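Just one protein chain is left out here, and the rest sit where they should.
Let's turn to chain A:
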């Protein structure tokens, strides 16, 4: 089977985002960008399934600016086979619903047995795209995956839920979104980074898939959250005990 892995280029998780002074968004100029960490986990899981002989081909897709090519090359260097960049203008945000529609069109062409996405992009924090894609494809979804086991024509997914863990069995083709404990992504080796440069990368646009990417949600304003003032440092446990007692909780 073929595995489709959508990967998003986002602000690096180590960078503290700054709100632009004019309140229109977050300043991304000269900021380090990386693959969304949950998507790295998705790519890693796809590679492991291929290594187990459960998959033959891994296709990675990114919807984003020209620079998202770098993200795709990273995925290819990790071990994906082929990439598609669905390119939009710099600074254009494509909402999860439109991303899901583009992915649906790609899935119609490519017929993957499994689509592995991140559970959440760490920039918009939407946590929607995988579920939306599953709806549009009328296929089952295993969100927030902690373990994934492909067996014949089904996949068993252990999910991280509020009270603990839950296991569901899904008929293939299925959509799975990754949580943090699914695996630890590998680093690409230098020889693999070189090899990745020769792997096929197709360039497309949303129009090629007939998808209208006009936003449904208008951002009126982006502001800093209320700033928390640092408090005091106490000298020792006795002082801490006194302060805690003053709070009335002990």
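As a convention for this text, contacts are C-beta pairs under 8 Å (C-beta built on N, C-alpha and C of every residue); 3 or more make two chains touch, one makes a residue touch a chain; residues count from 1.
By our rule, contacts and distances are computed from a predicted model.
S.K.: Missing chain's UniProt protein name, "Cytochrome c oxidase assembly protein", "Energy-coupling factor transporter transmembrane protein EcfT", "Molybdopterin-dependent oxidoreductase" or "Electron transfer flavoprotein subunit alpha"?
M.R.: "Electron transfer flavoprotein subunit alpha"
S.K.: In the whole complex, not just what's shown, which of A:79, A:140 or A:185 touches the removed chain?
M.R.: Of these options, the touching residue for the absent chain is A:140.
S.K.: Just name the one of A:69, A:127, A:192 or A:205 that touches the chain not displayed here.
M.R.: Missing-chain contact among the listed residues: A:127.
S.K.: Of the residues in chain A, which ones touch the absent chain?
M.R.: The list for chain A reads 11, 13, 16-19, 25-26, 38, 95-97, 100, 119-120, 122-136, 139-144, 146, 156, 159-171, 179-181, 215-225, 228, 230-234, 236-238, 240-241, 243-245, 247, 249-250.
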